[in-house]
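The structure appears below as structure tokens.
As you look at this complex, bear in mind that one protein chain is not there, while each of the others sits in place.
Naming follows writing order (A, B, C, D and E), and every chain is counted from residue 1.
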């Protein structure tokens, strides 16, 4: 896991593309591709602001950033596709199955048991495709 | 920062009380005290389930747990008092001002700029009382 | 507690006014009065749809209807003034302090502990003004 | 696009039926039909309050009203079927594909990127069935 | 419908298992079973806190508790699977089809028409499998 420090002369778009590839991998590419015919500018915004600006900031490592995102999307409970992408992203940046499960279970406290249950079922689906070794 | 492993013979209530003291400190005690005349059983539930069960689990350290909670409460945007308690808890378990600011800013991506702004203003209020040294 | 059956020849507005008076009492009147200079038509809609149509339907008694409303407003967590009006309405239609406290505590399961805590603090404020005898 | 001024002697139900037909078209009829066996009264309420009362008010044209509704349903993110009905309604009252896309993209600012993404995917599905000419 | 008073010597887990069986029946068992391979501890928490602690409290009967839960889950609008489980639970503890329909329709007032519509469609699906006699 490397931190996305800004490279000299790199544009936000390039930096975002690099961050997206490392964090979201193929799942992120698919989301962008599906925007091509309806809102191509929005694909650029996704690369530039979340990935080129926020995830590339040095003050917090990607592991911590994915903990935050998985927690938030589980708690909000209205963005299942994005939660799955970020459960996978969590695995990409070094979180284990068990750590992701802990984060989601904890959301029962803040957003209720249904939000946690639906988060766990999303994780189950992702883990089935990505049977990472448990630490 | 120590992990709340279960001590032999310790009840959930005792374990929760120990975890609450370490994580939320005085702010947590005040919340419990304010429940005494309306719902004393709920004060026990708060100690037992969130603190005695969830925060005491060994699979995720308290730093990671507070990242998750600060992110979720910022994103949900409807629990300002609890967000402030957990920004303070984040400081208690070792997060810096800058790290907490990073977590909250990131929520602009997932829950919109108003949620992030209101989270930052909550942090500003807590930081004014708790001028922790920045790393 | 009487059920708001439709009286012959009574308009939705009249029926709503009668239901509002019984359920929300003075707190409801204040809400309507505060709309007079900004959106007087909305005051009519409040009387007509929620009170003239919904609360006047015979299929569910007012006690059950207030259980539903207190639960929903606690769970949503973004309408504190209306939650207080309906905690008072609950007392008006025969719910006890303890029953209202039970409903709100239960919301910890579905909407998280912060929502339940904020609901309990709203109830505490209303109960202080309305020290009804506990059963 | 005509404004739904009140016709003399027209009931709220008739006015609502006329507004629903113009705004939601066939999609609206299907929703009402699907209520027939479970909650026929609710079908009347849908016609009477949203369409007979609100959408028939003269102070805001239907184009503006659909901008508001598409924005709100995208931002809330928990009512996909209704969002699709109103994306179609937006086309019915004169919004272009591009204008609807702009509204939804803007919601990234207020409700986060996942809400905007899910709104764009809903629009993509509707636009595929309704390939209206872009201005 | 019996109230879940605490039996002497019964653990929270046992009490929760008994409450779950009475309230949620088979649907509850399926949820727990689906947690076995991803988060078995969370299945225990579901039994212990919501069912062993909250639903087993004597201050509110199960009929009132299910009114509250159906209302909250309809209003929140982001937990369709859990709403269906609790519509079925409502039937299990004595609510009629018509009463459940009333509760859900009322949520149009507090959470908007889309939330109520989606709640009614969830109920329609459950009622089709559980054609209980109307009172």
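Things worth noting here:
Quick note on the criterion: a residue touches a chain if its C-beta (ideal position, glycine included) is under 8 Å from a C-beta of that chain, and two chains touch if they have at least 3 such contacts.
Because the structure is a prediction, the values reported are computed rather than measured.
Here is the thing to keep in mind: the chain we left out touches A, B, C, D, E in the whole complex.
Contact with the omitted chain, checked across C:73, C:89 or C:103, is made by C:73. The residue touching the chain not shown here, chosen from D:19, D:107 or D:122, is D:107.
Within the entire complex, the positions of chain B that touch the omitted partner chain are 76-78, 101, 104-105, 108, 112-118, 120-121, 123-124, 127.
Residues of chain C in touch with the missing chain: 31, 34-35, 37-39, 41-42, 45-46, 49-50, 73, 76-79, 81-82.
Mapped onto chain E, the interface with the missing chain covers residues 75, 107-115.
We take it that only the chains that are shown with their structure count from here on.
Chains that touch both chain B and chain D: A, C, E.
Least step count on the touch graph, chain D to chain E: 1.
Contact with both chain A and chain C is made by B, D, E.
Under half of the residue numbers at the chain A-chain E interface are used by both copies of the sequence. Summary of the copy comparison: rotating chain B onto chain E for the best CA superposition needs 180 degrees, to the nearest 5. Pairs C-D and A-B differ in how many C-beta pairs touch across them, and the larger number is found at A-B.
Chain nearest the geometric middle of the protein is E, using mean C-alpha positions.
Chain A and chain D have CA centres that are 32 Å apart. Multi-chain contact residues of chain E, defined as those touching 2 or more other chains: 41, 45, 49-50, 57, 73, 76-79, 82, 101, 105, 108.
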